[in-house]
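The complex is shown incomplete by one protein chain, all other protein chains being positioned as in the whole.
The chains carry the letters A, B and C, assigned in the order they are written, with residues numbered from 1 in each.
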Amino acid sequence: MTAQKEQGSLRRVNASVDEVARSLVGRFQTNRGVRRMLVLVVVAFALFAALRPGVYLSTLNLQNIAVAAPEIGVLAIAQMLAMLTGGIDLSIVAVANLTAITISTLYTAAGSRGDALGPVFILIGLVVALVGGLVNGLLVSRVGITPILATLATMQIFNGLAVVWTGGRTLYGAPRVLTGVGNATVGGIPVLFIALLLVAAGIGILINRTALGHKIQLQGANPTAAAYSGISSRRTLLGTYVMTGLLGGIAGMLFIARNPTASADYGASYTLLVIVIAVLGGTNPNGGFATVTGVVLAALTLQIVSSGFNAMRWSPYQYAVAQGLILIVVMVSDQVHLRRRRRGTPPALPVGPATPPTPV
Amino acid sequence: MSESEAPVLEVSDIVKTFGGVRALAGVSLSLKPGTVHCLAGENGCGKSTLIKIISGVERPDSGRIVVAGTEHDRMTPSGAMDAGIQVIYQDFSLFGNLTAAENIVLTGEVAAHRALYSRRRARPAAERIVRELGIKLDLEEDVERLSVADKQLTAICRALVHDARILIMDEPTTALTRTEVQRLFAVVRQLTERGVALLFVSHKLDEVLQVAQTVTILRNGSHVLTAPAAELDGASIGRYMTGHDIDESRQVVRLPADASAVLEVRDLTLPGAYRDVSFTLHRGEILGLTGLLGSGRSEIAESLFGVLPARSGTITVDGQDCTIRSIDDAVAAGIGYVPEDRLTQGLFMDASIADNIIASSLDAYRRRPSRLLDRRRIAETITSLFGRLRIKAPNVSSPVRSLSGGNAQRVVLAKWLATKPKVLILNGPTVGVDVGSKSEILQILRQEAADGRGVLIVSDDVPELVAVCHRVLVIRQGQVVQELEGDGVDLETIQRTMAA
Amino acid sequence: MSARLMALRGSNNEGVLAAVLVVLIVAMSLVSPSFFTVGTLFAVIRSSIVPVIFALAVLIVIISGGIDVSFAAIAIFAAYTTVKLSGAGGSTASLVVLTLLALGIGAVLGLVNGGLIARFRLPTLIVTLGTQSVFKGALLAYIGSRYIAALPPSMDRAGKHDLVTAHSGGSPVSVSLMVLVPVLLTVFVWWLLRNTMFGRGVYAIGGDTEAARRAGFRVIRSQLLVYVLVGMLAAAGGVVYVILGRNANPQDLVGSELDIIAAVVLGGASIFGGRGSVGGTLLGVLLVQLINNSLLLVGVPTAWQRAAVGLLLVIGVGVQAAAAKRSRKRVFAHEDLEVAR
Partner (left out) sequence: GSVGGSTTSSSSGAAGGGAAGGATKDPKSMTMVTVVKIQGVGWFDRMAEGVAQFKKDTGVDARQDGGDDATPEKQVQIIQNLIPQKPTAITVVPNSPASLEQVLGQARSQGIVVVSHEAAGMKNVDIDIEAFDNAAYGAKMMDNLAQCMGTSGKYVAFVGHLTAKTHMDWVQGALDEAKAKYPNVTRVEDPIESKEDENVAYQKAKEILGKYPDIKGFEGSAGTDVAGIARAVSEAGKAGQVCVMGTSIPSVASKYLTDGSIQKIFFWDPALAGQAQLKIALMLAQGQKVQDGTDLGLEGYHSLKKLTGTDNVYVGDAAVIVDKSNMAKYPF
């Protein structure tokens, strides 16, 4: 970009400082996954708005999308974090339910003082989630069990404990702090949605602006090089799964904020859905790359498509087909794009299972 | 070996570019039956690429491949095997999850287009070749559990088990003992008597001169010379390989007499790898650690960095006793390590240069009390290292994948310099780096030493050691067998001691 | 001594698994006298029939370095579509024709997976997650969603034959003739993986895809074939499932895939590819089925069963992970040890 080398060098230094800043701050603004999701959101929205303008463009519909997206959005962000390290967490939904059950149980047990003690119960619920995440983290980082298996097992354990605890019943009741949040809006925007944005921002900061976040990304990008760079995989993985546990706990809070009930089997269909959302949002299933914005947009997209299918009176099975097709088409187009960009260099080895990040 | 004999393999004008950079710029070569043709050249000059093109693993951008009079315009690995070409790849290309016996016979079965696989047929074939070579190899062991030398032997057996017409060996002897090498050469002679054509790549020039009838030399992807081996000697080959303009002369500043010890190693032992290794590295000093592959030099380096903790012995950094059981311990003690395998161990290929540079020093940039990263200071560090190491890239957010070998190595170096290590260990610092970059990297190391670091270079590139090291330790069979200092650091002495 | 121990342990820890199985059987027998009976044995065998078929399919994919979560959807798609197309209870088609039809459907669906994976080199988990959704959705949206109680008579008859009958606790217990299907398929897959070049190629590809390519294996074709084979095995499993259940319900099977994968990995297959054995897989399935089948018998309350299965899975996989770690440490050689993982 510079012809005159002598003076150019100062400019180059300046430009590169700029670049660093830009790459660190706004990594996702220029990101392809985000752009793709933006396009998808707009296209999906425009399509259904054109087909069913009366229903689709109502504030009520927008609000409903905004109320429905947060719980899967937060779960998908948690999944994204696990996938960023090249792992996966199948137990997030079970953890979320444990948190919800804890809060609801404590609230009911406290009787009339339940509302006053609400914040304490929420804290305890989050501690439960944290312990769940810690168990996952220890199994993955210490015992060395592959994440997909470790969390498959803990999913059953956490879920089983929830069944034992509740006897299979749906618990009713939640502190007012939560239910109030569930119904409230600020300037027409549901507080639940604001909560999603806050979580997204928090995780965005974690990933991009903290040492742990960078380590998580590097761990996923190339675990061997990470180890040789003095990044402790134990600590990084432990931190990651504790975070996914915590996010699961937050999702559990959103469950009961939206609806003051808790049960062992709420959200069973979310487990695989959130993997789909995370990948749609640009998360590399082999680790190393992900953007929070992409994931939030992906959650919104599926919400929009789902409400659109409903408004069009298409069947849930057609929606399942559409969801699968969207995932596949996005993956294929990504791959084609990547190959075109890399033409000339041999393509990466075919990717195996989602868990083992292929070291370059 | 008559002049008139038709070549069994002819490649001409092969061009190959990787992501815009030329690995081969129009190379031609012809192989005659019953001869050994040697391919020589510096790291990264394109030898392996040429071999991969002949064997159908890579597709050339342009050029012709003619095997025994038949032109192949879309060579594939199985097509090459059908044409009678067998290859010992530099990275072995073995299956770690299969046994040595299976590895040896499997390619042949593929080449024979068999549908069924029979252990009963496989085992004797593998045994026969092991017997012919007169080597010891546990055929029933999974290859991933074998030592590097045994892996190399497995790869050799695999190539020899066939009645190949053309046998290509990409550095087949790096990990072998002298006797093993001699046995291999005996087999090579038998093969040539049977009329097999061999293409042989080695950095060990004495080997080249011993077995080859013809030598082709490449430099930076271009053909430099093809000549009968009898007309060449080690010095002239070296000259053709490197060109003349590169200064590899010894430039070492004298250390102050009172330079303090920054790293002291006493009686370090790891059974099976090395034993009773002791040495001292001073502030400002560049110490070389050399030996053949498998001599234990890499393991010593990896022990110091906690990858492969030593069983016994003491390590002292800057006067402090350190227990180094893990990489964390080493980094905490102030040790940095540039690994041998840059691509998998050193770099995050898809991450940016910037992210790579701060990978090891992230914790140092945490702000208090927020614990968020201090992006301004990070940017300063990155920019300063980017400039100081003269990394050639459009900007610091380019992915490392887009860099050449020399620049990628500078990124690894920058990553460790960012941690301001007391001791910097480099394992093969210039492997796969071309001559220009190489002398620059060596200059950077001299500079870092002058700034008060202790630098430990582990390498089998003797000229490079001679060029920068104050002292050189020669390792043989896990022990320090000689220490050379000052004017004693000399190419011939080192090479002699290494191989003795 | 340690060499003999290593041999006993088996190349994929099958020995450890067998030991766990024995310990569990002894423990359960001590706890509950009604456990150690022919009845329990037959129950475990019977309930393993379908999972074993699926596990063989999963084993092949896992060895090849992939993972497949769509096989259950393929299974029910193939079986239900076959029943529906043939005209259900009114069908006169023979069992052979019906089976071939189902296998054909399975092969086509497998080809879709294989095509996407091999042609575009996409991550297998994500592709099969997508196709699972598509297959199941398409089945219910376009083929049919009704429970079909009346199977084609040829299928219905097949489900009624018993291979062996015995008496246990005063009542007759039996194993269906269908048990022969997993037995034959086990032998077939064992032979395929061990004695064919395709089988060795699957191991080679799972071990190192690039090296396999250099060795002349047709990697893309092998991968395609792997997924076609998996589709066919899944279809076979679906047909057997339908025959045993004596009805065809399109809502069935999907949702059980993770348990099968867990059983296969418990059986020693490496989720990173390249490793796994038919014997280990059988042991893995038997272990899971034994646990599923006998918790009630041993007195574990219903509510606790889910947690118990999870706990056993953690222990099983944890023991393996620990063993693998230790053996990795032991294999010290003159080479770099991989530090990560």
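Here is the rule we go by: a residue touches a chain if its C-beta (ideal position, glycine included) is under 8 Å from a C-beta of that chain, and two chains touch if they have at least 3 such contacts.
Just so it is clear, the model here is predicted, and its values are computed rather than measured.
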item	value
Neighbouring shown chains of the undisplayed chain, as defined at the top	A, C
Contact partner of the left-out chain, one of C:149, C:164, C:184 or C:315	C:149
Residue of C:220, C:297 or C:319 touching the missing chain in the full complex	C:297
Interface residues of subunit C (partner: the chain not displayed)	34, 37, 39-40, 43, 46-47, 136-137, 140, 145-147, 149-150, 168-174, 245-247, 249-252, 255, 292-294, 296-297, 301-303
Touching residues (missing chain, whole complex) on subunit A	55-56, 58, 60-61, 64, 67-68, 115, 163, 166-172, 174, 176, 179-180, 182-183, 258-261, 263-270, 306-307, 310-311, 313, 315-317, 319-320
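We take it that only the chains that are shown with their structure count from here on.
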item	value
Partner chains shared by subunit A and subunit B (touch criterion as defined above)	C
Pair joined by more contacting C-beta pairs (B-C or A-C)	A-C
Averaged-CA centre spacing for the pair subunit C and subunit B, given as whole angstrom	43
Junction residues of subunit C - those touching two or more other chains	206, 210, 339
Residues of subunit A whose C-beta touches two or more other chains	224, 226-228, 359
Subunit A-facing residues of subunit C, complex	62, 65-67, 69, 116-118, 120-127, 129-141, 145, 206, 209-210, 219, 223, 258, 261-262, 265, 271-273, 303-311, 313-314, 317-318, 321-322, 324-325, 338-341
Interfacial residue positions of subunit B with respect to subunit A in the complex	17-20, 58, 307, 326-328, 330-331, 337, 339, 343-352, 354-355, 358-360, 362-363, 365-366, 371-373, 375, 378-380, 382-383, 386-387, 394-397, 415, 419
Subunit A residues within the subunit C interface of the complex	90, 139, 143-146, 148-150, 152-161, 163-164, 167-168, 223-224, 226-228, 233, 272, 275-276, 279, 285-286, 315, 317-325, 327-328, 331-332, 335-336, 347-356, 359
